[in-house]
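Only one protein chain is missing from this complex, and each of the others stays in its spot.
Chain IDs A, B and C follow the sequence of writing; residue 1 opens each chain.
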Amino acid sequence: MREFYTDDKVHEECGVFGMYRLDGGNVSKDIYYGLEALQHRGQEAAGIAVKDTNGPKGNLMLTKNQGLVSEVFHQEDLDRLKGDIGVGHVRYSTTGESNAVNAQPMAMNYIKGTLAVVHNGNIVNSKELKDAQMHRGLAHYTTSDTEVLAYEIIGDRVDAPNIEEAIKKTASKLRGGFAVIAISPRKMVGIRDPFGIKPLMLGRRDDAYILASESAAIKSIGGEVIRDITPGEVVTITKEGISSDTSLCQKKRAHCIFEYIYFARNDSVMDGITVHDARMRAGKALARANQVDADIVVGVPDSGLAAAAGYAEESKIPFAIAFYKNSYIGRSFIKPTKEERNIAVQMKLSVLDYVVKDKKIVLIDDSIVRGTTMRKLIQMLKKAGAKEVHVRISSPPFLHPCYYGTDVPTASQLIASQHSTEEVCNDIGADSLAYLRIDDFKEMVGDLPLCSACFSGDYPV
Amino acid sequence: MREFYTDDKVHEECGVFGMYRLDGGNVSKDIYYGLEALQHRGQEAAGIAVKDTNGPKGNLMLTKNQGLVSEVFHQEDLDRLKGDIGVGHVRYSTTGESNAVNAQPMAMNYIKGTLAVVHNGNIVNSKELKDAQMHRGLAHYTTSDTEVLAYEIIGDRVDAPNIEEAIKKTASKLRGGFAVIAISPRKMVGIRDPFGIKPLMLGRRDDAYILASESAAIKSIGGEVIRDITPGEVVTITKEGISSDTSLCQKKRAHCIFEYIYFARNDSVMDGITVHDARMRAGKALARANQVDADIVVGVPDSGLAAAAGYAEESKIPFAIAFYKNSYIGRSFIKPTKEERNIAVQMKLSVLDYVVKDKKIVLIDDSIVRGTTMRKLIQMLKKAGAKEVHVRISSPPFLHPCYYGTDVPTASQLIASQHSTEEVCNDIGADSLAYLRIDDFKEMVGDLPLCSACFSGDYPV
Amino acid sequence: MREFYTDDKVHEECGVFGMYRLDGGNVSKDIYYGLEALQHRGQEAAGIAVKDTNGPKGNLMLTKNQGLVSEVFHQEDLDRLKGDIGVGHVRYSTTGESNAVNAQPMAMNYIKGTLAVVHNGNIVNSKELKDAQMHRGLAHYTTSDTEVLAYEIIGDRVDAPNIEEAIKKTASKLRGGFAVIAISPRKMVGIRDPFGIKPLMLGRRDDAYILASESAAIKSIGGEVIRDITPGEVVTITKEGISSDTSLCQKKRAHCIFEYIYFARNDSVMDGITVHDARMRAGKALARANQVDADIVVGVPDSGLAAAAGYAEESKIPFAIAFYKNSYIGRSFIKPTKEERNIAVQMKLSVLDYVVKDKKIVLIDDSIVRGTTMRKLIQMLKKAGAKEVHVRISSPPFLHPCYYGTDVPTASQLIASQHSTEEVCNDIGADSLAYLRIDDFKEMVGDLPLCSACFSGDYPV
Partner (left out) sequence: MREFYTDDKVHEECGVFGMYRLDGGNVSKDIYYGLEALQHRGQEAAGIAVKDTNGPKGNLMLTKNQGLVSEVFHQEDLDRLKGDIGVGHVRYSTTGESNAVNAQPMAMNYIKGTLAVVHNGNIVNSKELKDAQMHRGLAHYTTSDTEVLAYEIIGDRVDAPNIEEAIKKTASKLRGGFAVIAISPRKMVGIRDPFGIKPLMLGRRDDAYILASESAAIKSIGGEVIRDITPGEVVTITKEGISSDTSLCQKKRAHCIFEYIYFARNDSVMDGITVHDARMRAGKALARANQVDADIVVGVPDSGLAAAAGYAEESKIPFAIAFYKNSYIGRSFIKPTKEERNIAVQMKLSVLDYVVKDKKIVLIDDSIVRGTTMRKLIQMLKKAGAKEVHVRISSPPFLHPCYYGTDVPTASQLIASQHSTEEVCNDIGADSLAYLRIDDFKEMVGDLPLCSACFSGDYPV
């Protein structure tokens, strides 16, 4: 496996993409490009399963492996993956189990033919479901909760009239945040958890329906967004068209705030919120809350740039490009020594000395996890002659774990859960440090109901 | 995949090897060497699963892939495969489904931990069992009947007191020929079908027990053979030692005659019969049955050499080496044209002209399937100056399919099922042609009860 | 080979990096990181050659291949590359001959031991030199002019007192733009063409000397820049230290303007000019020359961002982020269809609709080559609701080929050489179009003597 320059971020686990071309055309290339558009949600593994709905029940084709989308798929894979219905997945793995077999889609044969399932999120009660399955004499090949989910659907299908009812029955048993797309021999079904923790959108291009984690993926292949899937909704697409079952929908919603802070692409619109705009507004809120006498506003590329632009606009302090980012750095076959980890930041980001020399700087980023990167960047800015560095973070301090699929380090690694803001400020060498307040989320996303448990400890489920 | 020079043979599907070191030592290298010793039984895929019986229940390690044993396993695989109990498998695949996922061992997690299963043979009622499993809500990842077998064991384990009872219960439901080795978290269990169609032997080396398809594999790693597993016997090896359950054993036996004709290694002893000796005796029977005036006896390398030696000894006609075999030929990345298939034989085997010039030859091989190779060899001998070529085959004509795991071509491809012996003789260009008679099997293997359905159409199951 | 999303840019051919650790430490990892810092100068092939100056004369180690630096080198390569002196190279190939053997360093054995050479640039009279070499009975393995250069040095070494004199003699015969680093068994020698067309800098870190195409590469490994190599200067580094021979230096200089427009990293300082500052000043010059009534200034990521920032500062029109760049897109194993080439831009860059809707936009990029990308971006902006798009280009129109190592398409592909500015404006769908004027270079880089032949047709050599 290739991995080197660890960023100091929390991570999304997955992105999902499904497509059904009612005109019978091949979906594999569009899914490929759709997954490339979702690559930011997971870089460890990728996979595509497609099926020809006019072919025999068992003719599902699957390719999945560890690596980027562009590494996993070669021309011959796409040539082989022939079908008018299909699902794809990109995965970020949180554990040591980052092997090819745990990659998605999960695909298997069951009594009605083939089933392929992709899933973004985390099933909180997955262990209980798995134990019950095992007591029924089932075997598991993976440690993935997507396999548990797929087996549950298959079990529920025995007595259900169709796959969408089976999925609904399964969904009613799941606790957690999830967005799932499944293809049976003739249907594509999508479901989103009742709180709407994980995103899922419906789109269309010509005669094809698309389900995807983000609007940007739908647009990247030339499609148009129809709408967000309603939390709890089961959407079923067949040759005859689309139908919807909202009987699992509930009033309470809790959309993951981290999609707006960091996960989603800047150009996505999610549950009605323009992501880039939300980030700029977070920057504006920071500027209003904490005035500082400074010469330039600098965003950490790329995650801090939108909030920095908002901060600059609100504060009237000029926005400046002060870092060069080497976009070739990121993945390598070289095992880093401790020293090299230490200089990893400076290989990826370097300071434009003449921009920062003798300047008082507001430095914006979207989050601080361990603090390692921020500490290094401040060192680099000071070495280049910056007079002051005032750090503003466009999210509150991380204090709590996430149970819904985001990879937050354990509390002992979270600098904010171990130290006061003043201590963190000293530790990273900043001249001042301020975070966005939980109350400021209103300014970011208006009345959108949120899950912000990682900041507040208040879990929706 | 690499494949070029198709031989004109029937094929065994698999070889199995299991080892349990009671002293806690690592078994992976011994299994590797044991599989190399069984490579003749299957060259398409290989795999090893091992477990540390003192470790947690789920720590099974598995490597399997398409290719020869020496191609599938690299040093880092064996370094990684750490355990005191393990099973290995070599596979010859008969169908288009020759992919890595269908390779064995099959390994999965079930309620009691991990299970790894290897299997040589064919389960005749596998489809019915699979359908029943699917009706219970199970899913299948592969098209292999070994997965069906494993799921059946796992299902039976729910109510059984231990793994050996579950395996016995499963075995009682199976119809066909099979030799199975399974490892659960702490035990190795072997079972052989009640007719003994497929071979399985028990061996020992120091503190370790070994189960293997052939005695030669046990000896190749320095072990000694204890005995053949009795048909129907369930052998269970634990830290405490070995135990045996013979309640499924029956009187009727039907050992596969093809093990003695072709499959087994010359140096194996199987169900009491010395294989090389059986082949020599087949040659002697041929010599007695069909006298021919000839100058030399020539065996087709390597399959006809033992029978040729027997023929020569009995007939007093001198044994001669008349072919050079290029042992580097066999696997290639080059797709052969029709023309090249035609010359494949002459690239692999060439004639020592001076040996055969002006000679009357008895040419011995163990079987004729399509006749393509034999026709070419006779052409080559005649071109080199042979006066006469009298073909003697140390098995009867193939007429019927095998349902127990041997890959016999369809009747339309079997030259003997389409043509009379005289027609075949003309077709291949021989001066005379004679086969071993079914009655001669007595001379080969004495009173050993046989399955010779492929010759007689008389199926034991 | 992997290549898909063709950008519409001219390309540099190479970057070079050399290091000599006088303390005897290993240079291979530093060269690796140095090459990563130069990866923007060439992405097709990479290589490193190192030597232990205390070892025997012939113990040079070499790894080179096609691919990015991070793809070519695995841990075991760096473990193997042991030496205190070494050179590295990244290459962009302009022709079909983009194979591994043409990659650099070129390394060979000659009468004094091993020689490894890396070269950025183009030798105009390379064919004449090669012909003369062949008439002397020499053979060539490659079609690279670096091999010609190396053979010339080796030939001149026969009568020269040392390697530096041989290199000087060779250099006196070369016509063109070149920056060369060579390592003999005990010395590192650098030379830059007398006009200074190609860049080369000297740096230091602790006891080590560094030669590199750009200052950013020296700094990325923690080194400090000493100075630019004087055009025509031969720098020789031995265990005793550094010496310089300036006898080939001339008065006339002609630094490549494209280093400042596009090639060099934003954070480099080259021949006394801060690159990012030069780009901002080009944007300011554009703003002064062509006033336009607009709401926002938008730079095309990443090449137009610096000039856009300058334009915004000068014009007081707000700088806006209007594109999202998918940084995972760029290299793939998928062969694009015509359609996919067409949508390649929109997969890499997408518009933040809400930013541009109803806006009058100044769109800044550094160059227009074929016009394909710009046409697409304007379409995307207009589709997203932009009212007007005024294109400003921070370089003059391309009209002439480059003979010194930059890959400019043929005139027939250069949109500016085929059409008037007005025609180009219409063709790309802009509301107005203006270029930087050649006279504006003074504002960018002051009195620095330039080669701007690709714009003016006035060639220095």
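The rule we apply is simple: a residue touches a chain if its C-beta (ideal position, glycine included) is under 8 Å from a C-beta of that chain, and two chains touch if they have at least 3 such contacts.
Given the structure is predicted, the values throughout are model-derived calculations rather than measurements.
S.K.: Which chains here touch the chain that is missing from view?
M.R.: Displayed chains contacted by the hidden chain, ordered by label: B, C.
S.K.: Using the touch definition up top, pick the residue from B:Cys14, B:Ile31, B:Ile48 or B:Leu68 that touches the left-out chain.
M.R.: The single option touching the absent chain is B:Leu68.
S.K.: At which residues does subunit B meet the chain that is not included here?
M.R.: Within subunit B, the residues touching the omitted chain are 2, 29, 32-33, 36-37, 39-40, 43, 68-71, 73-75, 78, 216, 219-222, 265-267, 274, 276-277, 302, 305-306, 309, 313, 318-321, 324, 326-335, 340, 343, 346-347, 350-355.
S.K.: Applying the definition given at the start, please give the residues of subunit C touching the unseen chain.
M.R.: Residue positions of subunit C that touch the missing chain: 107-111, 115, 134-141, 150-151, 154-155, 157-158.
Following the convention adopted for this analysis, only the chains that are shown with their structure count from here on.
S.K.: Once you've mapped the touching chain pairs, tell me: line, ring, star, complete or other?
M.R.: Basically the chains just string along in a line.
S.K.: Using mean Cα positions as chain centres, tell me which chain lies farthest from subunit B.
M.R.: C
S.K.: When the mean CA coordinate of each chain is compared with the mean CA coordinate of the whole protein, which chain is closest?
M.R.: A
S.K.: Rounded to the nearest whole Å, what is the centre-to-centre distance of subunit A and subunit B, using the mean of the C-alpha atoms as each centre?
M.R.: Chain centroid spacing, subunit A to subunit B, equals 50 Å.
S.K.: When the C-alpha atoms of subunit B and subunit C are each averaged to a single point, how far apart are the two points in Å?
M.R.: It comes to 62 Å between the two C-alpha centres.
S.K.: Which positions in subunit C touch two or more other chains at once?
M.R.: none
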